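Note that this complex is displayed minus one protein chain, with the remaining chains in position.
The first chain written gets the first letter, and so on, giving A, B and C; residue counts start at 1 in each chain.
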Amino acid sequence: MSKIKTLAGAVLATTLTAGLSTSALAATGDPVKIGVMLPFSGIYAQLGEAGRDGLKLALKQNASNLHGADIEFIELDTEAKPSRAPELASSLLNQHEADFVIGPVHSGVAMGMIKMLRGKDTVMIIPNAGSAAATGPLCSPNVFRTSFSSWQPSYPMGKVALDKGYKKVYAISWNYGMGRESLDAFAESFEAGGGEIVEKVLLPFPSTNFQSHVSDIADKNPDAVFTFFAGGGAIKFVKDYDAMGLRGKIPLLGSGFLTEGTLEAQGDAAEGVMTGLHYAEQLDVPKNQEFREAFNTEYGHYPDIYAVQGYDAGQAIANTIDQLKGDISDKQAVISTMEKLTINSPRGDFTFSKAHNPIQNVYLREVKDGVNVVQSIAAEALEDPARGCKL
Amino acid sequence: MSTELFFVQLINGLQYGLLLFLIASGLTLVFGVMGILNLAHGSMYMVGAYLVWYFVAVTGSFTVSAILSAVIALGLGILIERVLIQRLYNRNHLDQVLLTIGMIFVFNSLQSILWGNDPYGVAVPEALSGSVPFTDNSSYPVYRIFAAMVCIAIATALYFIVSKTRLGMLIRAGESNREMVEALGVNIKSLYTIVFAIGVMLAAISGIIAAPMSSIVPGMGESVLITCFVVVVIGGMGSIKGAFVGALLVGVISTFAAVLMPTMSNMIIYIFMILVLLVKPQGLFAK
Amino acid sequence: MANDIILETESLSKHWGGIKALNDISLKFHDRQLHGVVGPNGAGKSTLLNMLCGTLKPTSGCIFHKGEQIEGMKPWKFVRRGIGRSFQKTNIYTDVTCLENCAVAAQRRFTGSFNLFASRHANKLVRDAAEKALCQVGLDNRIHTVAAEISYGEQRQLELAMVLATDPCILLLDEPMAGMGHEESLRIISLLNELKKTYSIVLVEHDMDAIFELSDQLTVLDNGTHLITGTVDEVRNDPRVKEAYLGKEDEEEAA
Partner (left out) sequence: MIFEKRTERIFLAVFFVIALCIPLFLEDNSFFVGKTTTVMILAVFVMSLDFLVGRVGLVTLGHALFYGLGGYLFVILTPEYEAVNFWIYAIYIMGISALIALVVGIVVLRTSGIYFIMITLAISQMAYYFFFDSLEFGGNDGLFIFMKPETSIFGLNFLNLDNPTHFYYLSLLGVLITLVAIKVILRSRFGRIVEATRLNPERTEALGYNIFAFRLISYVIGSTLAAYAGLLFALQYGYVNPQFMTWEMSGTALVMSILGGMGTIYGAILGTITYEGLQYFFEHMTEDWMLFMGGAIILMVLLLRKGLAGYLEKLLEK
């Protein structure tokens, strides 16, 4: 409820400064401006908030390493609507003259932002959207990603499925970029090892009427099911899968988002689900424990993958400022510095590939007692093939 | 598709259709009696789901939570009708549409402020958590059978109320003739308040019933709204019977479409609706 | 010429589910005559009129206009053949002036209505025709008044003026005098007397005095069936009519 008070304060503050904040203030003081373009309303709001919280925590923790640079945040709600993306990106670029832009969650929005920001001086860091194109055909020197490409969490799962002895897999996801790319990445390694995709189902996004498909899976009786769903869809799918009695009979594999931030809502239904992801809450890395406690102290709840990705975006910025001794006026220097960073992430150290996508471990996790428990490293220092990128 | 799978999918489709009917019934009732197109109907569905989630977390009992949520929704309905809708009866229909769009904004925002944006789930109540054997390697959850029965019970109750009781008589009369109802000495204002509140409560009850089977997420209201409109339009706006038939048709068709041609399945119900409207421009059970 | 058949129905029927609103009606309407249609409420008078102007499609039977079968055509094609109609319930454009009401009616005669550029006010012929129609019905002093602001009787006159402005050869008039004061009725009666010299008129009317005075031919409908057609005197003296129609009327008055 404390949010309501903040609201009232914000109303006053903006009313007073709305007229001033545009260009008059831009010249003085020169703080480092970080534009945040994430969804704070609608279906992706939780992801947006987590990313923003992680970002702010990183910069707060690193405040002493910034060589006196002040940080100013400008936050804009994308509503996950691509139609507004270029306009909001333009606001951050031209109106606020942001040095860094963090966003978005939704890959359609990412396209609109990239269109606006590609080749500009502002550095864009994507803290979630996994769209292959962003670090593929549309890659750009000033566009970085601290999350993943949709290929990364799914590709190693093909080998995992083969190792477990599954020969016939039923693959199901939403018919949109992330869904298609996830299933394709899985099929790439699974079929290369001799596995067979018995059925590939792409449902219209964001339909969550899964029951008929679960019945279909029961009928087809494959060795295992591979899936990508996230958020509400992930909860619904896992629940339907369990409700129709398939849990324990046909193993359920997935891209890690199937069980990220959703375990509480899924309850027992998620037990035994195996997923691949570049992070796990219980990951045994010192940085992870430290981060989780710090996040909990700051915000009163434990972080999820989206917070980690936001946090690493913040670390990338902070480390770059630190290495440049607080002077970020030379954008070429900013980019080349950031390219060479090794980020000490809660997910384990990672570096950026040529296409500016993280080179990172992907872990195989299994849900046990409501927790994603790391079973093994499914792929070590995995680099996205970045097909189509000319960097 | 084997015969067995055909029947399995038919049952899935009917179950989905029954839930659709429950959501759509309130919408069609309000439109039929008051002529108001309530675009915020989906938000009421969302409110029901969030309320029951909240109360289950607090009280631990699904039954208590369900009753509490339904009562609150009823009160909310009365409040909205008295404070907002009532002022617009003499106005252009589009003003009412605009008002309900404004309400969508407000409810979405309140949901985010009061309950945050994490996705939630409600556990199936203990007594209904079992399942019955179904096919070779799948079973059918008891709760879903229960949910379907609740939907049938509410459909029956609605049918009974509308066709057999005094309130129902007034509702039917109010649909065709405002003056006549007033001549009967009934305050049309209170009738409208009751009908609107019942409409809101029906939407909330569907949210409550659906909560343990689905995920509770921001934006869940808008996603059911359009499907709901398709149902109501196919059946004929304002007709409860039409909504029932429309819901079952949409439920079954979209279920089969989802399996047989998954990528097309969202389009199928629209294509079906367009075909229905081309043959019957006022829906299947037009007044 | 005066006895040429201009409009003819052949076994015309309209059924609503099981209810026979109109059953097996065969009538001939002659050029430049006023053909009255009477009958008690629910006799099917308005149904007949609605079919004659094309807004209702008959369940079975045919309509011939100048020998051509027309019952399947769209209502607006009826108008283009010169069949104009007025409505029982006043049906005008209440938000615009009387002149504009008639201008809509007249525009089709003189100029293309699919012209997206030329101002609607530019064509003098349209305006003149509209004004003429208004003068014909005696609304000369209401030309620039918004239709919602004139009296009920005047709105009935406007209704008639709009039909006249379409320049029809057949007028289908559905109770043009309904709800009018005595003065206004007299005016309409004299107007109709004038009009029947140049137009063929089918008149549905409750005012018996008026219809007896005006009709050249008179048809009596009862309960969807055709009772009799003939001159006023023939109808008046027909025993069936007395029983079915006038008898009831008496009862109503007695009650």
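The rule we apply is simple: a contact is a pair of C-beta atoms (placed from the backbone, for glycine too) under 8 Å apart; a residue touches a chain by one contact, two chains touch by 3 or more.
Nothing here was measured: the structure is a model prediction, and the numbers come from that model.
J.: Missing chain touches which shown chains?
T.: Touch partners of the hidden chain, whole complex considered, are A, B, C.
J.: Among A:107, A:128, A:173 or A:315, which residue is in contact with the omitted chain in the full complex?
T.: Of the candidates A:107, A:128, A:173 or A:315, A:107 is in touch with the missing chain.
J.: Of the residues B:15, B:193, B:239 or B:266, which one touches the chain left out of the display?
T.: B:266
J.: Could you tell me which of C:92, C:139, C:189 or C:204 touches the chain that is not displayed?
T.: Of the listed residues, the one touching the omitted chain is C:92.
J.: Looking at the full complex, which residue from B:103, B:122 or B:240 touches the chain that isn't shown here?
T.: Reading the full complex, the residue touching the unseen chain is B:103.
J.: Can you list, in ascending order, the chain C residues touching the missing chain?
T.: 53, 55, 74-76, 79-80, 84-85, 87, 91-96, 100, 103-105, 107-108, 111-121, 123, 162, 166
J.: Footprint of the hidden chain on chain B, which residues?
T.: 31, 37, 39, 84, 87-88, 91-92, 94-95, 97-99, 101-110, 112-113, 222, 226, 229-230, 233, 237, 263, 266-267, 270-271, 273-274, 277-278, 281-283
J.: What does the interface between chain A and the hidden chain look like in terms of residue numbers?
T.: 3, 7, 10-11, 13-15, 18, 21-23, 40-41, 75-77, 81-83, 85-87, 90-91, 93-96, 107-108, 110-112, 115-116, 131, 133, 138, 175-177, 180, 204-205
Please note the rule applied: only the chains that are shown with their structure count from here on.
J.: Quick one: which chain's Cα centre is the longest way from chain A's?
T.: Most distant chain from chain A: C.
J.: Taking each chain's centre as its mean C-alpha position, how far apart are chain B and chain C in Å?
T.: Centres of chain B and chain C (C-alpha means) sit 48 Å apart.
J.: Chain A to chain B: how many Å between their CA centres?
T.: 34
J.: Hey, what residues on chain C touch two or more of the other chains?
T.: none
J.: For the complex, which residues does chain A have touching chain B?
T.: Within the complex, chain A contacts chain B at residues 3-4, 7, 40-43, 45-46, 48-49, 175, 201-204, 206-209, 211-216, 218-219, 221, 231-236, 239-240, 243-246, 249-250, 261-262, 264-267.
J.: Help me check something: in the complex, which residues belonging to chain B touch chain A?
T.: Touch residues, chain B against chain A: 2, 4-5, 8-9, 12-13, 15-16, 108-109, 112-113, 116-121, 123-124, 131, 134-141, 143-144, 213-220, 223, 254-256, 258-259, 262-263, 265-267.
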